Each structure stands twice: as structure tokens, then as C-alpha cells.
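The other protein chains are all here in position, but one chain of the complex has been omitted.
Moving on, here comes chain A:
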Amino acid sequence: MLAEASVNLLQSYQSGLSSYDEVLDLNGRIKPYWKALFSTMEKLGIDELQNRNKEIVNKLRENGVTYNVYGTPDGLNRPWQLDPIPFLIEQKEWNGIAKGLQQRAVLLDLILKDLYGPRNLIKDGIIPAELVFDNAGFFRPCTDIKLSSDKQLTLFAADMARGPDGQMWLVDNRTQAPSGSGYTLENRIVMSKLLPELADGMYVSKLSPYFNSLQNTVLKLSDKSKEAPNIVYMTPGPNNEAYFEHAYLASYLGYTLAQGDDLLVRNGSVWLKSIEGLQKVDVIIRRIDDDWCDPLELREDSRLGVPGLLQAIRMGNVQVLNAPGSSVLENHAFHAFMGNICTYFLGEKLIMPSVATWWCGHVKELNYVLSHMDELIIKKANRKTKFRSIYGRLLSASEKDELKRMISQKPHEFIAQQEISLSTTPSLIDGNIVPRYAALRAFLVANGNEYHVMQGGLTRSSPVKDRFVISNQYGGLSKDTWIVSDKTGEVPEKIVYTAPASVNKHISLPSQSAENLFWIGRYCERTMAVIKFMNITINVLNLDRNFGGSAKQEHIKILLQSLTHLSATYPGFLEEEERMSDPYKEIIDLVSNTNRPGSIASSISSFLNAVSAVRNQWNMETWRIVDLIDNGFQEIRNAGHMNSNNIQKTLDGLFNNMFTFLGIIAESMPRDNSFLLLETGKLIERILSRISVIQSNFGVKNSSGVENELIEATLINHHLLVSYRQIYKSHLSVEAMLDMILLEKTLPFSLVYMLDELKSNLGRLPSTTRGERLNDAQKYVLQASTLIKLADIPALSKSNGKSDRSELFELLSEVSRLISSVSVNLTNMYFSHTIMHHSFFEPVDYNKDEI
């Protein structure tokens, strides 16, 4: 029954095939591994496969696996798309492919060295001079840029597709900052967690040897004399499409994630601006393109790079991989000459062919292209020319003439490629297993004299039928790629380490990340403080609406005004009486208006931005909560759905999630500088917000009826009403309350407790002062804490003739001023490196890291 069903599933898939497919071999027989996979899927059942698919999608979203798409209005984080059906290649076949890839990498490395060296390829007539001098990837300042290793091309990614003859064809080279290996790894991790049984009866090769090999290579490149070399993974920043991958790989590999602004060249070396001061950098793995690396010698308008970087590389003080200049190899025209280059350098034939390519700079090829346009795709030889590939067969006669005219005018700028034909592969689309076109990206890393090929890769399949759309920017699907065999006992590849395996014991905290962490603490607490107090106020309002008279009572007015003070959303409830009569309108605006500084929506938005800017700091649990907070954020932005009845439910949910966020931080975050800065930001905000409420509630003495309401609200705001009642029962007095919220050392929301915590945190952060001396921030906190401890509570509770509690008000103002100074001081001490460099131009285009 089962076997029959399996045959049926396979049969129904087979019957839908309209071109050659991965499942079938050249003789039309089903490949054994695919048979096994189909049988496993059958056992699982399509419905279950669908369910798992949903889990996978959720998991990826929870893990924050995204691919940012530029140009969308809200800077959309597009969730990564993963198809649960993997792409299978048999180990034996893969070994052949790997050989082809290794040969290709060796060749590209030789080309790279030749083009930035003697240029014999041109002198000996193997390639036309245009491939160097009309190549936008050839950077003249890079002619003396050399890595200390033999291989200059360290990382290489190749896009492949299967041709009708069953052979893999090389379609594209990625040589400057290859992307995708992080997504590949995450795909594998999620698949093995959520669909482990799919691999039943197969042995799937591991990906980790590739990453070990990479770490090994990086280690060999770094300063041998240093025990713990400083390795930086350089990203263009959170706005880049593949920022998830940058952060993911940095933490997986154990390198410091940094942006150009985090780095500085000084005395010919590269330094990381960390909160412990400047730290010398040994190796940089860059994810920014060549031309953006150094505004001094390359693109002048680049704010992503590091001025002076090229000089530092020349002097051998830092190793950057891939070496700037490697994009010279990404010119499409090289495909037309690879066969000759291979013979020239290696005296052998290409193992894996490139897709057939014609460079139009030669008359014969030009004529061929002009007369065979229907079979060809026309491209510019140089990438990034804003010229999109043109399918000859899709053109009208007049469009074709226009294109021919364009090509004939500057033939050397154009290439033509045989329209790539791809195999289809089983994909799960809307609950059905259907054939879709797919292409595969493979990853290689130099290791000594050889290239290590990842045993797997990133397969992208087209979401639409009979068309090939794989770019992630246009919504492609990805697949885990399995290199399969039935021998589980296969000897794992041995990685020979040249140094102890622990690579980067010391991961520095770049100043920019430090600043983000500090503000995460502040925004989180700021949001929570406003929500908390808003909830208290709404409760009082509801009580009044249901059980009180129609006239607004004095205490409600004071609470609403305190809310305005607390959120600094002036004039708010301070000016217009109208707002008082229908407070919900203002309250809802205060919740949902993203454009209003101080609103809950605006604080959460800043919080989420800061969180994603340091995403390498978070574990999975944290991401899950951040995702929930993000959902809550989307909810509250929708003001139309909010009213006096449901607003509290939404706010409660949000508050609880943020509390959970802090809880996970408290329970699981390593007690390092990252943690201390986040905590410090949180404490500063908590102190300031609590002081604000006390000041506005009790700065002026009111009748005891009003004050009793305010005391209760304030105690709830400090999470203290229960403790208070245990001691004082139902007797409410300002004096007893102040004694508790200012001085009670055991209560986490008392001022004295928070100030002492802050003091201790500051003491543990790296100090810029000598020995035991206090820095300014520490002095301010000590002063504030002492002022509170010396406070004379009965005197503070009293009012002067005009019923102002001026002594209380002034004391709290002073403490508030001191704590604000702490924040300014920390900024100067730890984050001031984050000053941007000045450029005389507006950025023209953004560095893209498209997969």
C-alpha cells in the first residue's frame, strides 16, 4: 500500500515533467536517492510535509533569518524562503563537480595574480586587453595589494546549472565578497531540526568542514606571534540585504562583527574602535565590494569603507580577504576565454565548462551574436552597469535592431551567452510537489595550496512555473543541498590546524555596537515605563468612568499630566482642557503615532532598530521575543483598531514581552561589556522615568484625598503597592511612601537600589582612568546616591507656604541632572569614536550584496 502510494507520488510528479529533471538520470531512470526521498516523503504524507514547511517558515522568521530588500518603503525584512524538499546530488557525482570547481578556483587565482602582476595573459594574446583596461573591476591602486598566503583568491562562490546533457555548467563567478554560505548553514540547521527523518537511510555530508577550513585559513593569515589574533567580519551594516548572514557568520565563526566606521587606520595599521580603546586588527573578512573599501584610493563617496585601508594592506599590517581588486574576475567576458586560459596556465582542459559565451569585441564573435540573437542573452561585460540582461528571443524586430545598433557602436562592452537551460527539481508549492527550475551555488575556500569545496551549497529554485527567477531580490526559494551517499562510515575530512583551535578568545565590542546596546536598554525601559504608567492611569480613568461622577477629578488631571511629562510629549495634557475631557484620543496617539517622539510606537521602533543593528548579540530565545515585540509593534501602529476597551490588552501583551526580553537578558546574557552597557542604559532610563513621575505627582501638595490616589498610583509604578500594604496596611502617607521608594535598599525599584546598581555597573565597565580613580560618570552616580541617602524624608514631605514641595522637587531635579550627565559622559567615553567621516559627495548608489 505504502509502496504503491510512493510510486503514485513519484509517478504523479513524473507525469508533470516537461523538461529534464534532477530526479531522472540521462536514461530516464529515477535516481536511487530521489526514490528514497520520495518514499520518505510518502511516509510522512503531504499534509505533514506541509505542516513541517510551516514550522520551518516560522522557525526561520523567529530566528530572524531575513533578506532585506532595498527600495521597499518600510525597509522590509523579507523572511528567508526555504523549500523543505532538499536538492540531492550523489557523492560520486559531486566529487567530479568538486574537481571542476577546484580547477576553476585555481585558474581564477592565477588570473588574479597575473592581472595585478605581469599581465602575461594580455601580452601573450590569451585575452584581449579590454578584459583588463575596460574592466570596471580592475582597480589600479590594487596592483600592489597582496595577501601573505600563496592563494590570492581566498573565497570563491560559483553559480552552476545543469545542462540537458546532465553536465553541470558554470554560470557565474563570485569573487570579491561571496555571499550565501551563512544562509546555507542556517538552512541545514533548521532542516535537521524540523525534518530530521527526511534523511532516513542516507548519509548527508556535513557542512562544518568548510567552515573549519575557513577558520584555519584565516588563522594562518593572521599574525603568528599573537596568541589571540583579532579577526573582524566587516559588514556594510544593517541596511544591507544580507546583513542577517553577516551577523550570523560572524558569531558562528567567532569573529567581531564591525562596520567601516568601527575601524580606523593609524600608523599604517587597522584598529578596531572598541569600548576598551583601540585594538589592532589582524584579519578582515569583508562583505563590502571592492570599490567601497577605501574612500581615499577607491570610491571617494564611500562611507562604508576605511580610509587608508589599502595602504595598511600594502604594508602587510592587515590581511583583507578577499583582497580588494578581486572583482576584476567577475567580468562576464572571462567566460569566453576560460578554455584558452586553462590551456595556457595548466596545459589541460576545463573540467567543468562555462556557459557558452561570446565577447563582442572580436569581429567574428560579434557577427555571430548579431545573427543568432534569438538564442542568446545579451549582457554588458561589466557588472553594475544598470544594464539588465536581455533575452534576444523576447525582443520585437525594432527592439532587436536597436540592440544591434547599441552593440555595434561599442561591441567590446557586450557579451552574449547561450540562454542557460536548467534542470527542474521537486519543489513543494501550495501543497503539491511540482518541478521547478533550480540553480546551485557552491562555496570554496583556499586552504594552503588547495581549495576546499563545501560539501553542499545553496540551491535556489524558481517559485514560478516554467520561468527562471532565482534572485532573492525578486522572491526566489532556497533549498538545502544534500551531497548523499549510503556509506555512513565515510572517513570525515581531516582538517589540519596550524594552531590551537580556539581562534578568537577575545571578541571585542565595537563602539557602535556598544552604543546600540546602551540604547536598547534605554528604549526598552523607556517604552516599559510609559506603558506601565499609562496602564495605571487608564485603570484610574476606567474606575472613574464606571463608578465616579462626570466631573474629572483632580487626581486624574495630575496623572494625565504626569504621563505627558514622563513621555516628554508636550504640550499633551498640559495645555488643552479639551484633551482632558476625552483623554483617549491623546492616549491612543501617544501609543501609536510612530512619528511622535516619546510615543510608545516611536520608542519601540528605535528599540527594534537598535536590536537588529547588533543582531549577532542575541540567541534564539531572544529573537523569538523580539519577533513577538515586533508583532505587538505592528499592532499598536494601527491606531484605527484601538479604543478605550482594547487598548490595555494590547499594551499588557507588549509590556509582558518586553519584560520577558529583559528576563532572558538577565538569565542568559554573558556578563560582559555588552550586558553591562544594556543594563546601564536600562537603569539610567528607569531612574529618570521614576523621578519624573514622583516629581509631577508630588511636586505640589494636594488635598489628602487626591494625594491618596496619587500615592497608590506611584506605588504601583514602583511595583511596591503590595510591599507597602504589608507594612503600612491601608494607611497612605506621602512620608511613608517616599521613605520606601527613595530609601528602601531591598526594593529593586527604589532610587537608592537603582543608583547603587548603576554605580556597581559603571565600576565593572572598562575604565579610562588610572588605577582606582573614579571617572566622571562614577562620580556623578556617587553624588546622586549620596544625595538620596542623606535625604531627610519628613522635610521632603513638607510643603512650603505656596504648597510647593520645593525641597523634594529640587533634590530630585539634581539627581535627574546628575544621571543625565552620566549618560552624556558614557557617550563621550565609549561611543565618541562613532563620529562619521565627512564626504564631499552624496552617496550615489548603495553597496549591494545580492545573493
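Everything below uses one rule, namely that a contact is a pair of C-beta atoms (placed from the backbone, for glycine too) under 8 Å apart; a residue touches a chain by one contact, two chains touch by 3 or more; residues count from 1.
Keep this in mind: contacts and distances are computed from a predicted model.
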Task: Per UniProt record, name of the chain withheld from view ["ABC transporter permease", "Peptide/nickel transport system ATP-binding protein", "Transglutaminase family protein" or "Sarcosine oxidase subunit gamma family protein"] - done: "Transglutaminase family protein"
Open item on the list: Touching the hidden chain in the complete assembly: which of A:32, A:254, A:268 or A:653 does that?
Closed with: A:268
Open item on the list: With the missing chain put back, one of A:307, A:435 or A:681 would touch it. Which one?
Closed with: A:307
Task: Option touching the unshown chain, where A:99, A:123 or A:817 are the choices - done: A:123
Open item on the list: Using the document's definition of touch, tell me which of A:62, A:134, A:419 or A:635 contacts the absent chain.
Closed with: A:134
TODO: May I ask which residue of A:296, A:434, A:608 or A:829 touches the chain that does not appear here?
DONE: A:296
Task: Touch list for chain A against the chain that is not drawn - done: 122-123, 125, 129-130, 133-134, 140-141, 143-144, 264-268, 295-297, 300, 307-308, 311, 314-315, 835-839
